[in-house]
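Reading through the structure tokens given below for one structure.
Omission of a single protein chain aside, the complex is shown with its protein chains in their original locations.
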């Protein structure tokens, strides 16, 4: 769990929202953290980002197909600002998310949804601008195929664990998690990465060779916000 | 074969065209029909739908590569309003559809095309607004790689049979078939599903909890258009 107070959490979210998954992943690389990418997740609403503490949801296969199983009801309990992260084992055969959930999530101020599995109604979510990310798309309901196992537990997304309180960030490059205890340092380093890259870009577009600009602005260690130096 | 007369078929198509694959799939689930999704088919012209009786086309690999094989010619015989469903075994290595066929299909009033395999010229089909759905995209012609096996036969799309006369519906969620003898009941139930979901959405956006709205409007059996009730 992040220990940040609400105001601090909001300040952190504001800083995160100006970053992207590329800078955040580079910052985590510099800290030699374990892999943080949620593999195989792609945007369904290009140009949007999801950014917030993870609200985890796990489904399991129905083992009794003689009984009717209701749709899962957890959305009313998701805190505003969270990213809903759904573990349905990467399923391509049934969905756990559709337009009704996107509408309610937008209404409740939820930041976005990442599904390790399939979603439906992508057209409607795109029209509403709801940040939706998934492994695949199908129209087949999860109802009577999978049931809610639990919420608020650690889940595993194709080898990457996501724990409640971890931050999740998703954009057009994919989705990643940031361990709760690292998020402040990761943001600080990612901001430095962005500054370093801006300096290099400006120099290269101003006529410098890229290799020289990279050396001059310390691209080998871009999170060390040192300005003009040479590390060749 | 659907036994509906043309005017009835047109009325049915008009009703179907206001639905989507999600509601249709839910309606078929409620009837406990066999799986109806055509697996792995994705839209190449986002925002369009294909809806109509299936005109089936099957290709087979060329076993004699010393002879020149012409392109398949069947498009002149496809009835207006049909959906062309092409079985090329899910091939990612050659296409069976391109811009010339999209132009002719549009001109002839064909409703759309679903290819279990690859297509090309997606840019042109998108610009023309032709509803095109496929497993993949490549530029390599099927000419001299595959030949027309037959049209009008039952085909198998990754485990799902499609018979002439079955209806096919495809949208941004993917493609499905509706067995000819179920289509009227499926449409009736899908319309009820849509009405139930609208009531739930309205209640949830009006301030109700989603779980309560679902219970009140019978989301457990959304195709039973019963209005206000409680099934918890």
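Descriptive notes on the structure:
Note that the chains take the letters A and B in the order they are written out, and that residue 1 is the start of every chain.
Just so we're on the same page, contacts are C-beta pairs under 8 Å (C-beta built on N, C-alpha and C of every residue); 3 or more make two chains touch, one makes a residue touch a chain.
All of these numbers come straight from a predicted model, not from anything done at the bench.
When the whole complex is considered, the residue among B:51, B:122 or B:192 that touches the unshown chain is B:122.
Across B:137, B:158 or B:182, the residue that sits in touch with the chain not pictured is B:137. Subunit B meets the missing chain through residues 68, 70-71, 73, 75-76, 92-93, 98-100, 103-104, 107, 120-123, 137-141, 143-144. Contact between subunit A and the absent chain runs through residues 20-22, 24-26, 29, 35, 37, 39-40, 42, 46-47, 171-174, 176, 197, 200-201, 204-205, 209-211, 214, 219-220.
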